[in-house]
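For this view, one protein chain was removed and the others were kept in their places.
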Amino acid sequence: MSPMVGALSLLLVILAGLAVLPFFGSGYVVSFSIQVFMWMALAGSWNLISGFTGYVSFGHVAFFGVGAYTGALLITKAGWHWLLAGLAGSLPAAALALVIGYPCLRLKGPYFAIAMLGLNEVVRALVSYFEGFTGGGSGVSLPPILSIVPVYYAMGAVAMAVTLLTYRIITCQFGLRLLSIREDEMAAEVMGINTARLKLYAFLLSAVFPGIVGGFYAWYASHVEPLSVFPLLTTITMIIMCLFGGKGTVFGPVLGAGLLSVFQELVWARFLFVHQAIFGALIVGVVLLMPRGILGVLQERYRLPRTI
Amino acid sequence: MTSVQITGTMLFQLVVSGLLAGGLYALVALGLSLIFGVMRVINIAHGTLLMLGAYTTYWLFALAGMNPFVSLVVSIPILFVVGAILQKLFVHRVVNAPELSSLLLTFGISIFIANVAMLAWSADYRSVEFLTGSFLLGPIALSKPRLVSFCVALALTGLAFVFLHRTKTGKAIRATSQHRDVAQVCGINVRRIDLITFGLGAALAGAGGSLVSVMFAVYPEMGQVYVFKSFLVIVLGGAGNYPGAFFGGLLLGLVEGLASLFLTAQLSEVIAYILLVIVLLVRPTGLLGGRA
Amino acid sequence: MPDASILDIRDVTKRFGGVTAVNRCSLALTPGKIYGLIGPNGSGKTTLFNCVTGIEPRDEGEIRFKGERIDGLKPHQVARRGIGRTFQIIRVFPELTALENLLVVTREPFETARRKAQELLKFVTLERLQHEYAGNLSYGQQKLLEFIRVLMTDPELILLDEPAAGVNRTLLNELLAAIARLRDQGKTILIVEHDMKVVMGLCEAVFVLDYGEKIAEGPPGVIQTDERVIEAYFGR
Partner (left out) sequence: MKRHWFGALLVAAMVAGLATSPAAQELKVGASISLTGTYAKPGKYTQEGYLLCEKEINDKGGLLGRKVRFIIYDDKSEPPTAIKLYEKLITEDKVELVLGPYSSPVTNAASTVSEKYKKLMMATLAATTSIWERGFKYLVMTISPAEVYLEGLVDLAVERGLKTIAVINEDTLFSKAAAKGTIELAKKKGVQVVFHEAYPKGTTDFSALLIKIKSLNPDVIAAGSYFDDAVATTRQMKELDVNPRMYGVTVGGDLPEFYQLLGKTAEFVYGSSQWEKSLPYPGIKEFVANYEKMWNREPVYHSAAAYGGCQIYAEAVRRANSLDSDKLREQLLKLKVSTAFGDYQVDERGFQIAHKMVLHQWQDGKKVTVWPAAVAEGKPLYPTPPWQRR
């Protein structure tokens, strides 16, 4: 019981620290933290579908982008409060997940990954095309944001929600069943597990949060445009963060997002021109040397429960 | 927004330029298809290899004044070696791993190479001003660089087929792609075949790059669009169906051309995607049949 | 007596491209018995299993389970009606623990399921390894785990695809005893097996497939002397 208590109190201390951070940190620190929370939520969401079921969503940023546009349009055209508009970003993201997940989750392996990759490109093209509604390539400008502190808490709450949900899932049979799909879908199906439905549920859950994060991001960035909210690199970044921390674990995405964000911030500040190349090398390194991620390795070596 | 009357001439002109583009897609996609067929690896770095081929041609042209089509004899072997090295160092470790590993690994390789290229050669757009202008056939303009590239692409694709069907190594590659385990049991050195296949795939991408360089700008991220297109071609033609890749390429060029004529360039991508999903769902073995 | 059959396969055909893997195959199983399904390699035994469990939808014919049509159902729907199966190649969930491998498949409340899972683990003497990842277990242990995973859902009909392959003598005897006990509990079992001793010792009736067609059926003793069967196995 004692290590459990220790871990819990550590967690509480960290949470308390984060809760008061905006009162001490500079605008830059708060802004940086918002982006770290954003990555935690995104990496955690990706984990829900891909870490658990093994279906690689290579276009997850589509949900983020759709959420961002929803938020932006609700704020500018309908005059909604940003918090509500951000939360509303989850709805079209879920709708998109339903429409695309229903047919595409039947595709296996690389075909699903490529279909998702294409999805992102298509959503971006459509957003650009329906110019009257979305502003096309010039995007949507929002009123300037006066304080980013509320966004800090909102984004933090989403990151926490994703993590708690992941914990909840992993400790119930739903989570085990998702894992069984990853391990051997056919065997799971033959054992009476309705894999199609479970995959769709997981996909929906994993789309909802990027939608919300996107909505908040729109408010935070004060501007959305197709190129800035649908980049493939965002998907890759969330994947690599999740992988680095440990896919299929609770705190893997959190750890991965935190460490890599700090790392990127430092590298990018110091080594201006090589940081992208370093990122590429990092991806190769993670895939080849530690595909299980930090927590995955610890889990295996020290037989830690899946709930770390 | 557009109020263009579509005429027969335009239609014909677009069909022609669609097919010209398609020939190149076919060549590039064949490389991806070989790698995918043999190793089940989607090589996201395929476009980057194409870029390296394009730069090879560019530099030979800019520094030594070499004819870009002649430079194929340099870019093909160079890219073969690059491909083989990548296979030897990295890719072979993920051949039997879940697809996430190979997707990410090749993506990582791709941004690494592209950014090193950017450091070395800057992000500037460069071009090989070799053949410019067009042959005029009445109202139809046949772009010189595209026409010649198309013919060369066709010839190279043909050569690749001859290699696959007539040589021992080529046959071994086809056998491995049809049944990896059986091929192994039959005494084929699968590791060696992987190496050759990746080299060959990279060489085809490089050749594609050399040909692209006479038509479009050369820059470090030029290859990105070709990865998705190539995959689309594979799906249309059927995975593991190499002649399918050829017809898939032509088909994609045609569909893109027509979509951008009747709709807009932006929507042609959407049409291509819808086509992809439908084919995957309705005929997962590709329009021309292949291995599921 | 089709009504009394628990599984009734009628004229089932399955083709792959130009190859007919199962050809107008019919067989009926009476509840509470152990059946064998034998035939040379590639004779369509596993394909037939796949058709029954919905993995590969049959092209023609009918499959009834307890009188109800099950052809056309998805695998999980077939499973939920009470058909469990194992695979020729082991398909445990390697990164789930032994215990989780069992818990994942039931639809019972957690505590009941847990108790049942632990009983089953004890039944095959794997309780010590319940928190070990299934992928880390030995081949034989995985085989046992896969076997008891089928039992977690209490199926009435169990299809076993080569349960004895690669299992050592001691383990095999335990396994055979367990299968016999299941029969005594009223379950119906259909076994694909190459080990003739197993088939002969355990099965009450045997079906023989060759090139996708059923060429013989009957008690093991009779089958062993059937000319067509001998021909199928030893060439014609």
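Letters A, B and C name the chains as they come in the text, with residue numbers starting at 1 for each one.
Quick note on the criterion: contacts are C-beta pairs under 8 Å (C-beta built on N, C-alpha and C of every residue); 3 or more make two chains touch, one makes a residue touch a chain.
Here the structure is a predicted model, which is why all the values come from computation and not from measurement.
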Task: Chains still shown that are in contact with the chain withheld from the display - done: A, B
TODO: Identify the residue among B:116, B:154 or B:217 that touches the chain left out of the display.
DONE: B:217
- [ ] Touching the absent chain in the whole complex: find that residue among A:18, A:91, A:157 or A:221.
- [x] A:221
Task: Residue ranges of subunit A at the interface with the undisplayed chain - done: 26-29, 31-32, 35, 125, 128, 131, 136-139, 141, 143-148, 220-223, 225-228, 259, 262-263, 266-267, 269-270, 272-273, 276, 294
Open item on the list: Residue by residue, what part of subunit B touches the chain that was omitted?
Closed with: 1-5, 7, 9-10, 13-14, 17, 21, 118, 122-127, 129, 132-134, 136, 141, 143-146, 216-217, 219, 222, 225, 257, 260-261, 264-266, 268
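To be clear about the criterion, only the chains that are shown with their structure count from here on.
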Task: Given subunit A and subunit C, the chains that contact each of them - done: none
Open item on the list: Counting C-beta pairs in contact, which two chains come out on top?
Closed with: A-B
TODO: Using mean C-alpha positions as chain centres, tell me how far subunit A is from subunit C in Å, no decimals.
DONE: 42
Open item on the list: Nearest whole angstrom, what separates the Cα centre of subunit B from the Cα centre of subunit C?
Closed with: 46
Task: subunit A and subunit B, separation of their C-alpha mean positions in angstrom - done: 32
Open item on the list: If we count contacts the way the header does, which residues on subunit A are in touch with subunit C in the complex?
Closed with: 173, 176-177, 179-180, 182-184, 186-196, 248, 303
- [ ] Name, in rising order, each residue of subunit C that touches subunit A in their complex.
- [x] 53, 55, 74-76, 79-80, 84-85, 87, 91-96, 100, 103-105, 107, 110, 131, 149-150, 153
Open item on the list: Under the stated contact criterion, what part of subunit B meets subunit A in this complex?
Closed with: 36, 40, 42, 90, 93-94, 97-101, 103-105, 107-116, 118-119, 228, 231-232, 235, 264, 266-267, 269-270, 273-274, 276-277, 280-281, 284
